[in-house]
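Worksheet: the structure to be examined is printed underneath.
Note that one protein chain of the assembly has been removed; the remaining protein chains are unaltered in position.
Showing chain A:
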Amino acid sequence: MATITTTTMEKKPIKVSALCELCHSRKAVMKRPKNLQKLCKECFYHVFETEIHNTITSAKLFSPGDSVAIGASGGKDSTVLASILKTLNERYNYGLNLVLLSIDEGIKGYRDDSLATVKRNQKQYQMPLEIVSYKDLYDWTMDEIVSCAGIRSSCTYCGVLRRQALDRGAAKLGINHVVTGHNADDMAETVLMNILRGDVARLEKSCSIMTESVGSPVKRSKPFKYTYQKEIVLYAHYKKLDYFSTECSYAPEAFRGTARELLKSLEAIRPSCIMDIIYSGEHLSLAPKKKKTTVSYKNKKKLNAETEINSDGSVSLPKKQEFKDGNICEKCGYLSSNKICKACILLAGLEMNRPKVSIDNNTAIDGAAKLSKTLEQLSF
């Protein structure tokens, strides 16, 4: 850290306490939530970019010559991610081939607008863009799914389908690495939700910066894992990045929304809590499951040796101990922890309820969310 001892006289006197704590020469414009340091714009850019570079190098996310797909929604996180990766790739010679990968869920009045932003980003950052749509992959748009299954489960469907869609999009491009804009706030939110739900199995997985499943050709990583949302928004604002900021037409999952608000209120009192929650999540590890030894049957040995025949003549197969990574869905060939993957189960359920006769130019489905929003606001 360079300290400037002799300061040049400024035209407008700035209080010493209002100066940047790094360069001690310019006026501070922001306070870092991580350590409450006050920084000027230039020092903020430098610290922000360098920290992400350090995250990338210490986790060894990339190797020279890698092709990397950036999961781009047009929102603030992925727009900043695309901009930062371009900057770092050029500054530190990562030797990466960067591609934008977008998913079109088929939500009128929301995704069509945000995709327009991604298309502008494509030109601004000079990167190729690939868009894969739910309609092409699954023959369903989100608008159709919601009109069939209702608005309450929209996030469940969308989340399951998007995960697969990103993998398939990457496979189509021949790329085996997808980076996403998940930031520290998102990570903390997920840790918190998993704790609140008692989902300890997921808790262990959710904190890793890179996830790789056996059998899946595509790995995912989160270079913004330790980056505060506030700093991402500030960076986008100061750099005047072009991003899209309309909330999805379908209401966010109520539980996640409440967890997010709780986290924001906690952050207002103690900004470091976001980092602290991630730290806790990273260091919690499950004690190995104790085998039940208390219950012992007289004929225990016999049971193991022989196959029991049920009263109806069927045979019960030994239960699988735990789910294994690396199974393949029997229906679509996608990675799954069960025989049939979750997406196929959801889609099969939908198919059964699909309206048999479709009316030509049916406008009720397109923009169903928009319509229901308008209806909500009506008052008599």
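The rule we apply is simple: a residue touches a chain if its C-beta (ideal position, glycine included) is under 8 Å from a C-beta of that chain, and two chains touch if they have at least 3 such contacts; residues count from 1.
By definition in this document, contacts and distances are computed from a predicted model.
J.: Which of the following is the UniProt-recorded protein name of the chain this complex doesn't show: "Lymphocyte antigen 86", "Ubiquitin-related modifier 1", "Vacuolar protein sorting-associated protein 51 homolog" or "ER membrane protein complex subunit 2"?
T.: UniProt lists the chain that is not shown as "Ubiquitin-related modifier 1".
J.: For the chain left off this view, which of A:77, A:105, A:143 or A:167 is in contact with it?
T.: The missing chain is touched by A:77.
J.: If I consider the whole complex, including the chain that's not displayed, which of A:34, A:108 or A:230 touches that chain?
T.: A:230
J.: Touching the missing chain, which residues of chain A?
T.: Interface with the chain not displayed, on the chain A side: 18, 27-31, 38, 73, 75-78, 181, 183, 185-186, 229-230, 232-234, 237-238, 245-248, 252, 260-261, 264-265, 267-268.
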